[in-house]
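In what follows, a structure is listed as structure tokens, so that the remarks can point back to it.
A protein chain is absent from this complex, but the other protein chains hold their places.
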Amino acid sequence: MNYAVETKDLTRIFRVKKRRRRRSGSKGAEQDVTALKDVNLRIEEGELFGLLGPNGAGKTTLIKILCTLLLPTSGKAYVAGNDVEKDPYPIRRIINMVSGGETSGYGLLTTRENLWMFSQFYGIPSKEAKKRIDEMLEAFGIWDKRNAKVRTLSTGERQKANVIRGFMTDPSIIFLDEPTLGLDVNASRIIRKFISDWVRETSGRTVLLTTHYMMEADELCDRLAIIDEGGIVACDTPRNLKRTVSKASSLMFEVDYLRDPDKLKGIEGIQNFTYKHNGQMNRTLLTFIVQDESAVADIVSRIVDQGAKIHSLEKREPTLEDVFVSLVGKGLA
Amino acid sequence: MAMKENLRTLLGAGWLGWQMEANWTDPFLFLVYSVAKPVSGALILVFMYIVILGGVAAQSTAFAYIFLGNAFFIYVGQVLFGVTWVIHEDREHFQTLKLIYISPISFYYYIIGRAGSKILIATIAVVVTLLFGVFALGIPVDAFTMDWGLLILCLTVGMACLVSIGIALAGITFLTAKHSGGINEGIAGLFYVFCGVVFPITQLPAWGQSLGYAIPVTYWLEAMRKALLPAQQLQGTGLQGIENIWLVALLAVSALFFYFLSILIFRLGDYLARRAGKIDMTTAY
Partner (left out) sequence: MKEYLLLNLRALKGRAYPRVVGGTRELSWIFFDTVLPLLTVAAYVFVYKYLGTFEGPQQEYIAQFIGYVILGGAMTAYWMNVLWSMAAQFYWEKEIGNLQLYMIAPMSRMAVLGGMALGGMFYTSVRAISTIVIGVLIFGVTFSLGPPIYLVLVFILTLIALYGMGMLFASLYMIYGREAWHMSSLLTEPIYLVSGFYFPVRYLGSIVALSASIIPITLGLDALRQLMFTETAGIHGFLPVEVELVALAVLSVLFLFLARHSLRFMENLGRKTGRLTMRWQ
């Protein structure tokens, strides 16, 4: 079976010069830095696949290899069945790439001209290209900026234009390297929605998205891999990954001061239960770890039986952050 | 306190400038590179001279005039280029201009510091060109008969003047696009034509001569020639009758005028650039 993306024991080592030490007189010795180590991935056609990891984890290096910009040191990488090392040309016909915070094109050109220029590098007839560009400018809400010079655009507008640049060539596989980096909530939301709609609109379209925003990965991705220090530490659906941390859910109640919270113990379906009084507010904070959410009705009736009023109830699922912490022993930030 | 801060800026910028200039290759290659350009420039004139007059020995005073003018003009090209290029390079390539701009340091000291490395490199190139002229082409410069006082005094005033002009051009570069290389090339070209560098300004039409007399570089180059070859002065240069003291005075006055003019132009360029939002403009195409 041909995967959209497949890597086998993919390793990339960079050789970097050490700083010269004046006293020791050692002359610019080189050292190896491993950016990727034995990465094995399989991304199926039509998947929206996420790569989640902290800065310096190897996400961009992997994208560069898959985009034919960088060769692996060892191992193999295939895009749509083509070897990135031996057959870069067929790959380039079907891919595109968008990076967060990139400045592409020429500041002297207008948004529309810049996009048109890039469309020509993919051989799209001018008329067709302009039609697509106009439609996408409208969809991204920057139609009014079509004739503005690129250098005058705001960060969000520029990034929207970059995203248009990537998608307007209608690639089969698109690599998105932190596409919402540094954007405000609204701009990020528009871009996320577009990505999600695009991949589902036509079958066979594949997205590889790298991010260190967990919410983004959780919201968008069918499957995701967690990468740290060049290695994949887990790969599954967001839901399954979260289940590996805990199969339970966490419920938090804020109620009137409870004289005897221990009476809440022993309800069927509760795995764990803790409480904390807030004397100043005259409230009690109850936290239940439940295996079975049907226990909620019993909890509520026992609280009400004690004559207390429920002020808030929050159900907290395990997050990808929890998954990440449990797998690599540190946070994402 | 402010002086200490300015000195720190100057040294820091000087260090940065040197790293940018020199750390891309090893010192030997860098030296060859630094010298090959100016020596080639001098050789173009040598060949022009040889082609027309048959050899450098013919009209040796005229040859010395041309060669020395051209050798010291290396400073003009390098300093003007060095100061102006700071703006272009920091703004468009490294995109650090805005960061330097908003920091509390003196921008003048930063630019001068960055250009310091160019002055150093230019000095090496001038010395190598002069040595080539003396030992290979027989220009009769003698360390024992040279007017060292005039040389040191005029070299210092001249350098300050060139940096001032460079700062004015840097102010203009704030406003211009990618082709800012053209300002250095162009203004240096203007001086090359009108300041008696490789031919006496008497060759120019009357209006050109008047322009030449208004530019301090004209007096500076004449002073340099007089310092190096006090006994051998070319006739018909338009400046041959001027006493050294008057030459220095003319240089100092015109340099002072250019200093104030440069500050004014730089401030105006800076203001207009801020108004037009060009401090962090990128214009490559």
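Here the chain labels run A and B in written order, and each chain numbers its own residues starting at 1.
In the analysis below, contacts are C-beta pairs under 8 Å (C-beta built on N, C-alpha and C of every residue); 3 or more make two chains touch, one makes a residue touch a chain.
Values in this document were obtained by computation on a predicted structure and should not be read as measured data.
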item	value
Contact with the hidden chain (one of A:109, A:252 or A:325)	A:109
Identified contact with the non-displayed chain, of B:116, B:133, B:171 or B:200	B:200
Touch criterion as defined above, residue of A:41, A:62 or A:95 at the omitted chain	A:95
Given A:55, A:74 or A:120, the one touching the chain that is not displayed	A:120
Where the missing chain touches chain A, by residue	14-15, 64, 67-71, 89, 92-93, 95-97, 102-106, 108-109, 113, 116-126, 149, 165
Where the missing chain touches chain B, by residue	20, 24-25, 33, 36-38, 40-41, 43-45, 47-54, 58-59, 62, 66, 93-94, 176-183, 185-187, 189-190, 192-193, 197-200, 203-204, 282-285
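Just so it is clear, only the chains that are shown with their structure count from here on.
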item	value
Approximate Å spacing (C-alpha centroids) for the pair chain A, chain B	54
